[in-house]
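One structure below.
One chain of protein is taken out of this complex; the other chains stay put.
By letter and in written order, the chains are A and B; residue numbering begins at 1 in each of them.
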Amino acid sequence: MAEKVLMKGNEAIGEAAIQAGCQCFFGYPITPQTEVAAYMSRRMPKIGRVFLQAESEVAAINMVYGAAGSGVRVMTSSSSPGVSLKQEGISYIAGAELPCVIINIVRGGPGLGGIQPAQSDYFQATKGGGHGDYRLVVYAPSSVQEMVDLIQDAFDVADIYRNPVMVMGDGMLGQMMEPVEFKEREAKQLPSKADWAATGLHGRKEHHVINSLFLQPEELEKHNEKLQKKYAEIEKNEVKYEMYNCDGDLDIVLVSYGTVSRICKNVIKMLAKEGLKVGLIRPITLWPFPKKAFEEVVDRTKYGFLSVELSCGQMVEDIELSVKGRKPVNFFGRSGGMVPSPTEIANKVKEIAGGAR
Amino acid sequence: MAVVFEPTKGLLDVPTHYCPGCTHGIIHRLVAESLEELGVIDKTIGVAPVGCSVLAYNYFACDMHEAAHGRAPAVATGIKRSLPDSVVFTYQGDGDLAAIGTAEIVHAAARGEKITTIFVNNCIYGMTGGQMAPTTLPGQVTETSPYGRDVKLQGHPIRVSEMLSTLDGAVYVERVSVDSVANVLKAKKAIKKAFELQIEGKGFTFVEVLSICPTNWGLSPRESIKWLQDNMIPYYPLGVKKDITQQEVK
């Protein structure tokens, strides 16, 4: 077993990627994720790997495209405004079916917004921030340890499905220090990249082309159908979530991800003392969204669900699509970098449940 | 009889989509012949742009990437940094390189990326139907400069080779033309040299090729050649803008 070390979230991201075999990192400074790039700039050259500070987020994601097409494990990292700039490249990467990992340490928006923690990039991450019919796998860790574990999973999932994977943390997760263990991982059997990567012919007969252009409508439709089939596979196999305190009859179920879910767990303990039975569904994959978690509790929750977010209700639609009108879906959120206190959330729960018992 | 000239193995044996007389085909051939003669087709990865040469990946025999508009130098950077023993080139037009992709080309050059960029300048956006480019000449009529490019309103053309030659990371910058047999031979020499310097690990190499667009200039192929000679060469003077191997000799 590896030792636990105390690490800042952003630096743990870098180390996790290195341990997952990330060969190239292309970054650009932006608060609150700059430490990821700084960590990589210290470590990567020492182990014979590539760190490069690009001239923009646009360039960085296109460097990722080039490296991913060359068949190496590659990552980039940014925060909200920077991730907006990367959307063009992400769409091309998804279209060309290239594996890569993108970190988004989310800050408040829209526009330049602020630099404090937020979850307001939920729509962008899960509904396709760029153009075209594509999907990203989106992981939302709630602790530094989970972030480390998910980054390592992210590289595998990216390779298995030849698809970009985003790990989305809020600014809090990037900046906080927590004990973390880099676990020894079993080597997974992953598909070979030799049949598609553009590495130079080296004796191969057919040239490989990394491309997302299909001028014939029939071909593009076929390509889209292939992508949709892949996304259906991902929805079947890669959903991750946690259910907390969800046994038996429930008054209400909170739905929350990332660091806010940790506050929600405290709220649940507080309210238990007041006689309210509150559960928590914590999506770990935001896409694919854990619809089946809702099936498990929808008949047992008296007052339905409460989405608790650091955004203005962006997750509510996905919850409603999972609940399908069977129970009410409520919302409580703070935005702009404001973080709700446990009491605020508890008060909202009590308001919905008609007061404490 | 011995073969004096035959199609290069650096290009796949397929017809191209280019308009009659378009000199992209000549420039493709010069790149491909250079790679063939240097014996590096097997370890070359090319990056195609967005523009008329977007489908270049269907023509070059080596492995290829198709990049987003203007981003080819960034994509090529990702490739070269991942596979440092490979030979990497971008093939870009003037809209792609000198407008939307200005940041990417300047910084690839400044970093001294060990890649070769072939920059095809024909003073116009071809694929979208003949709009004004950053390289469109003063007074030149295009679809989006219907009264002729007025430098007071639309600014001045960019001489990309001269601009890039000021950067320390660029080791070789030359402007050539494919308007005559003699210039085609010179262009070939420049392109081959650019690849040689890349293979030697010297740094960023860049060849600007003056090219014609009969379709969007509204001229015949032969009139287009004359237009290039009369208008483009005076504004975009041919020749070596930078060559560190010559400076070393001095």
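Definition applied: a residue touches a chain if its C-beta (ideal position, glycine included) is under 8 Å from a C-beta of that chain, and two chains touch if they have at least 3 such contacts.
Just so it is clear, contacts and distances are computed from a predicted model.
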Open item on the list: Just to verify: the chain that's not displayed, which of "PepSY domain-containing protein", "2-oxoglutarate ferredoxin oxidoreductase subunit delta", "DMSO reductase" or "ABC transporter permease" does UniProt list as its protein name?
Closed with: "2-oxoglutarate ferredoxin oxidoreductase subunit delta"
Task: Shown chains touched by the chain that is not drawn here - done: B
Task: Absent-chain contact - pick from B:Ile124, B:Val184 or B:Leu210 - done: B:Val184
TODO: Kindly note down the residues of subunit B that lie in touch with the hidden chain.
DONE: 1-8, 11, 15-16, 18-26, 29, 180-181, 184-185, 214, 220-222, 225
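The rule is short, and it goes like this: only the chains that are shown with their structure count from here on.
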Task: Euclidean distance of C-alpha centroids - subunit A vs subunit B, Å - done: 40
Task: Touching residues (chain side subunit A, partner subunit B) in the complex - done: 23-24, 26, 50, 52, 54-56, 58-60, 62-72, 74, 88-89, 92, 96, 198-203, 207-213
Task: subunit B residues touching subunit A - in the complex, by the definition given at the top - done: 12, 41-45, 47, 54-55, 57-58, 60-68, 71, 74-83, 86-87, 103-104, 106-107
